[in-house]
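Structure incoming, see below.
With one protein chain held back, the other chains of the complex are shown just where they sit.
A and B are the chain letters, set down in written order, and residue numbers restart from 1 in every chain.
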Amino acid sequence: MLTFALRRAILGLLVLATVAVLVFVAFRFVPGDIVNRQLEEAGAVTPALLAEKRAQLGLDEPLPVQFYNWISGVAAGDLGKSLWSGRMVSDQIGAALAPTLQLSVLAILIGGILGIGAGVAAALWRGTPVDMVLRVASTVFLAVPQLWLGLLTLTALAAIGYFIPLPYRGFTAAPLLNLQQVVFPAAVLALGVAAALSRLTRSAMLEVVGADFIRAAHARGVSPSGVYLRHGLKNALIPVLTLLGTQFGNLLSGTVIIERIFNIPGLGNLLFESVANRDYPVIQAAVLTYGLITILVNLAVDLSYGLVDPRIREARA
Amino acid sequence: MSTTNLSEETLARRESRTLAVLRGIMHEPVGLIALLVLVAVILLALFAPLIAQYDPLFQDRRAVLRAPDVVHWFGTDDIGRDVLSRVLHGTRISLFVGLMVVAITMLVGGIIGLISGFFGGWIDMVIQRVVEALDTLPSLILSLFIAALLGPSVRNVIIAVAMAQIPRFVRVVRSEVLKIRAYDFMSAARVLGASPWRIILTHCAPNVMPTMLVMGSLTFGVAIMTEAALSFLGVGTPPPNPSLGTMLSQGTRFIGTAPWLIVFPGLMLTISVLVLNLMGDVLRDVLDPRNR
Partner (left out) sequence: MSPLLERHGIKALDRLLPALALGASLVLPAALHAQEAPHHGGKVTINIHADAPNFDPLASTEFAVHSRLGLALSRLIEWSTGPEVGYGEFIPKPGLAKSWEISPDGLTYTFHLRDDAVWQDVVPVSGRRFVAADVVATYEAIREGGVQRGLLSAVDRIAAPDDHTVVITLKRPNVVLLQNLAHQNMWILPQETFNGGYDRNTTVIGTGPFVLESDEPGVATRYVRNPAYYGRSAAGEQLPYLDEVEILPLKDLNARIMAFRAGQIDIWFGPLNLTQMEGIKQAVPDLQDIQTIAGNQTELYLNPSFEPFADIRVRQAINLAIDRLALGEVVRGGGAIGAPVGPALTTQTLPEKERIALYGTPDHEKAKRLLAEAGYADGLSFEFTVLNYGEEFVREAEWIQQDLAEIGVTAQIRLVDTASGQALASEGNFQALFLIMSPFAEADEYFTTHYLPGGNRNYTKVDDPKLTAMIEAQQAAVDPAERVAQIHEIQRYIAANVANPLPVWAAVLLHPAHARVKGWHPMMTQGFPSLPEVSVTD
């Protein structure tokens, strides 16, 4: 089990290194640089001043040198300084990561409860109007773009005269305020998760209906719904875990849009701004962070398979 | 000899499968409705230039931000363009982008996946590392990057969205090929001295086709949504083309005052994705061997 985890972790690092190279090289081909942005409003700018500013930031060095400087820093745990703000990139990433993770985790929680609950309900009352409504709802919510749902939520809130209090505050700084700010965006993100989960849970639950052990349990006089619940949920666990793993990637994609619509200073907004400003160290660090999150989530999902099902654990050993 | 027999068999199987798909769709009321709506959406998109009452680019500067009425069913935007016409043309662009993305993804992802799975070795190794690297980034962020790199145009949006979907295809096709490779008829073909490309084309490709079709149909909706998201973020379909995502982005400024700018493009987007997903579901039910 441990060697398995270790192997995955090393593989993950390799993948991250590939991502780092790709991002570093690719973005240098996008026209424009930070110096133009810094001098945007200046009346009189001479080419000499531009060259001087570029040299100050090390942008005049050959690309391989720049890459070496950056990657050796990263390897030593130093993500460098933002070209735009001069602040430590690690501080900026840390500050932006908190709201994004909070949104994602909250969305998974809300989505998980709603989705699994709906799936169970649909399975227990299968064929009834409850099942129909839940199935239609899950199909529809899988198709509604989060982008539109977010905008509609804002429209609806504006119509009833409710305003999400601003500015954004961290959960530790102002828990109540923070919850008011993240609950709507998290709910928008959660609906997609819930829709996917409920379909999966329902079919996993129904799979066990015809199984022998259910009939046996029946014969022993155990209440059928109790049996469905216990065995059905157990049966659903592995696919649900897998789905959560893949949903996390979708969720991170969703946060980019939702953070923008709901004005949350997360990783997506940071990435977006750093791209607009050509702030290379921040772009690279933000992308690596997204990669790292995905790798960690996948690793966690992989490891949890082993915990859930002993057979997988043995197979790996 | 036996290879020809085999491919005839596959051919026959494919025909019966197409029938089965149609039968499957007809039997499920939801599938039938979805099919009808999808056909309607496709017809609307195809014949948008004929159906639309106005030029989607024409600015009627005396009719700005008109609420929906009999003249402009979906109202007009902030420089007097007819929203209904723009929604129709926008659907056309969305479906076109989606279709191209699906085609490119299936073709490129399929070929790379077949090669990776069939040959194995260092080719497989290199392909898998690149696929993993691309797969590490959330798809929208990957698309966002590629779109920012290439600059906004319809062609670039297609490339950007497809690039983010290809890794998933490669992985699935590869694993399917690995499964097929173990089958007897494959080793038989190899013993008979068929060239690797011939084996790939005659044996592997037809067998991974159902999986690819299911994945492709489900990618369609994802592609349309990603295109909208990219356009919303300003790196997608460039103006003045009416993309549904661009229209949403344009409408955000009028959220409290002209909701029709948000409601109609979003509704069309949702309906398109919804019916495409439903069709994908039906296709999966019929084609997926586990469901047969």
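We take it that a residue touches a chain if its C-beta (ideal position, glycine included) is under 8 Å from a C-beta of that chain, and two chains touch if they have at least 3 such contacts.
Everything numeric here is computed off the predicted structure, so don't read it as measured data.
*Asks:* Can you list the shown chains that the omitted chain is in contact with?
*Replies:* Across all of the complex, the chain we cannot see touches A, B.
*Asks:* Looking at the full complex, which residue from A:L11, A:A26 or A:V45 touches the chain that isn't shown here?
*Replies:* Hidden-chain contact among the options goes to A:V45.
*Asks:* Any idea which of B:V37, B:L178 or B:I255 touches the chain not displayed?
*Replies:* Of the candidates B:V37, B:L178 or B:I255, B:I255 is in touch with the missing chain.
*Asks:* Given that one chain is not shown, which residue among A:T18, A:Q66 or A:S85 touches it?
*Replies:* Only one listed residue reaches the unshown chain, and that is A:S85.
*Asks:* Looking at the whole complex, which of A:Q146, A:T201, A:S253 or A:N269 touches the chain that is not displayed?
*Replies:* Checking each option in A:Q146, A:T201, A:S253 or A:N269, the one touching the absent chain turns out to be A:N269.
*Asks:* Considering the entire assembly, which residues of subunit A contact the chain that has been omitted?
*Replies:* Interface residues of subunit A facing the absent chain: 30-34, 36-46, 49, 52-53, 82, 84-87, 92, 95-96, 154, 157-158, 161, 163-169, 260-263, 265, 269, 276-278.
*Asks:* When the complex is taken as a whole, what residues of subunit B touch the one chain not shown?
*Replies:* For subunit B, the residues touching the absent chain are 57-59, 61, 64-65, 78-80, 148, 151-153, 234-235, 238-240, 249-250, 252-258.
We adopt the following convention: only the chains that are shown with their structure count from here on.
*Asks:* Centroid from C-alpha atoms only, then distance subunit A to subunit B, rounded to Å. What do you get?
*Replies:* Each chain's C-alpha centroid was found; their separation is 23 Å.
*Asks:* So in the complex, which bits of subunit A are touching subunit B?
*Replies:* So the residues of subunit A touching subunit B come out as 11, 14-16, 18-19, 22-23, 26-27, 29-30, 139-140, 142-145, 147-148, 151-152, 154-155, 158-159, 249-250, 252-254, 256-257, 260-261, 268, 271-272, 275, 287, 290-291, 294-295.
*Asks:* Could you list, by residue number, the parts of subunit B that touch subunit A in their complex?
*Replies:* Contact set of subunit B toward subunit A: 129-130, 132-133, 135-141, 144-145, 148-149, 221, 225, 228-229, 232-233, 245, 248, 251-252, 255-256, 259, 262-263, 266, 269-270, 273-274, 277-278.
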